[in-house]
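Missing here is one protein chain; the remaining ones are kept as they sit in the complex.
For chain A:
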Amino acid sequence: MTNHVIILPLIVNLLFSIILMFFWRNINFQKLFSVIGNAIGLGVAIYVFTHVYQNGTQVVEAGNWEAPFGIVFVGDMLAATLVLLTAISGLAVSIFSSISVINARLRFGYFSVFQFLLLGLNGAFLTGDIFNLYVWFEIIIISSFVLISIGGEKNQLEGAVKYFALNFFASMIFLTALGVLYGLAGTLNMADLAGKVQSIENRTLVDVCAVLFLVGFGIKSAIFPLYFWLPASYHTPPSAVSAIFAGLLTKVGVYALIRVFSMIFEIDVFLQNLLIGLGILTIFSGGIGALTHTNIRKVFSYLIICHIGFMIGGLGLFTKVALTGVVFYLIHDIIVKTNLFLIAGVIYRIKATTNMNKIGGLYANYPKLSLLMAIPLFSLVGVPPLSGFWPKLSLILASFSEAQYWYFGALIFGSFITLFIIARLWSKAFWKDQPEFKRERKFIYFYELRPFQKLQFIMPIMLLTFVSLYIGFGANHIQELSVRIAEEITNKDLYIKAVLNP
């Protein structure tokens, strides 16, 4: 009896994207089936997660070719967790898209491409072959090009070109690194590489290769000198699109960095200093960038960069405590960042702008909604019982015990600057009185919507907020899970054994 469980998420995504393609012109059908597909996807992801949680790492050999020769799909705890998070964000964004994205955009196969994007993400998390990882990355970026440029507004295309150019460049570097690695080791299976790379004599070339991977994934995950495409493009597409990008696209880069630097390359002193240094600079540049902007979506874009720095630095430390923090932060960040951009979408629907200076009085007009929005905002800051607090605790603990005081300082700085930015946002958008309000014609405001349409806007935010609250208040479960994942990351023999000796 072969066990197919871990490829089920891929099958569901692909199946629904094909079904949606058949009904290219029927938008109402697409809306309904996209949400149904993502709901089924969530169910399947929960099943995969519990299956892996109970039975340990699962391996599927595609085409029945044995491990180092064929392509394998490996569902370890990290992959299963990320698949689950992808499914949660996917469902939320799917519901949100069905109301917030205008029909003229949906007519170009929006939902079908959206399912392809989720397929690419799930594939990237589940694959055990590094060239196959590249292929999934291609699926992700091609889908994201379509999503970011559907609509064809001028500033949107400007953002899309920047996004396209840099991501393509990153893929090229990734492919070059793959070529070098294959030339050195003669294999592309990650478990096989883990054993073979250590015995290569030409260490200089191995280091060069490691840095090439770092640059390639670094561009994709927006770390320090290579982040500028992100704030230039993420505020241009519809909020639903930026939400899924913010939640998952940069995180898949972080995931790839974690995989590559735990499985294939060992983090030596040079790489450690490099990663921690980059982490610190990323935190600073993201934090300071966020200070200088007043467009809410731009501020959130810079905050993504700032918090990527937390994870990169933590990966550089590479102790069990630090990795626990990184994994916990990843779990918390995917949910919260998706939610933030959905919130920005709702604020835009209420006020027809996302410029902080031009809006105000949200709390006076929508007290319940504002309180709902407060939860993810303050989870991001890391106010103690909420979800952002616990991973920072692990990261700070690890940085202190490893005597990395610069990183420690950067973590504190990053947390304070996030607090400052969110407090500024809160006081400007929610507490300040509404400045002179000019009604836009031809814009459907939030209060004009029917109750069901309002629910479609609010429900995804409620779903993600609920998950955030669970991460915060059920932190012991998530901490337990993160410790288990960190153990799997540091002890790569388990992964290798699962893949090569089934």
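Please note the rule applied: contacts are C-beta pairs under 8 Å (C-beta built on N, C-alpha and C of every residue); 3 or more make two chains touch, one makes a residue touch a chain; residues count from 1.
Throughout what follows, contacts and distances are computed from a predicted model.
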| item | value |
| --- | --- |
| Name per UniProt, for the chain absent here [options: "NADH-quinone oxidoreductase subunit N", "ABC transporter permease", "Cytochrome c oxidase subunit 1" or "Multisubunit sodium/proton antiporter, MrpB subunit"] | "Multisubunit sodium/proton antiporter, MrpB subunit" |
| Sole contact to the chain not displayed, among A:W24, A:F131, A:F169 or A:F400 | A:W24 |
| Touch with the omitted chain, as defined above, among A:N64, A:S199, A:T292 or A:N476 | A:N64 |
| Contact partner of the left-out chain, one of A:L15, A:V383 or A:L500 | A:L15 |
| Sites on chain A contacted by the missing partner chain, in the whole complex | 1-2, 4, 7, 11, 14-15, 18, 21-22, 24, 60-64, 73 |
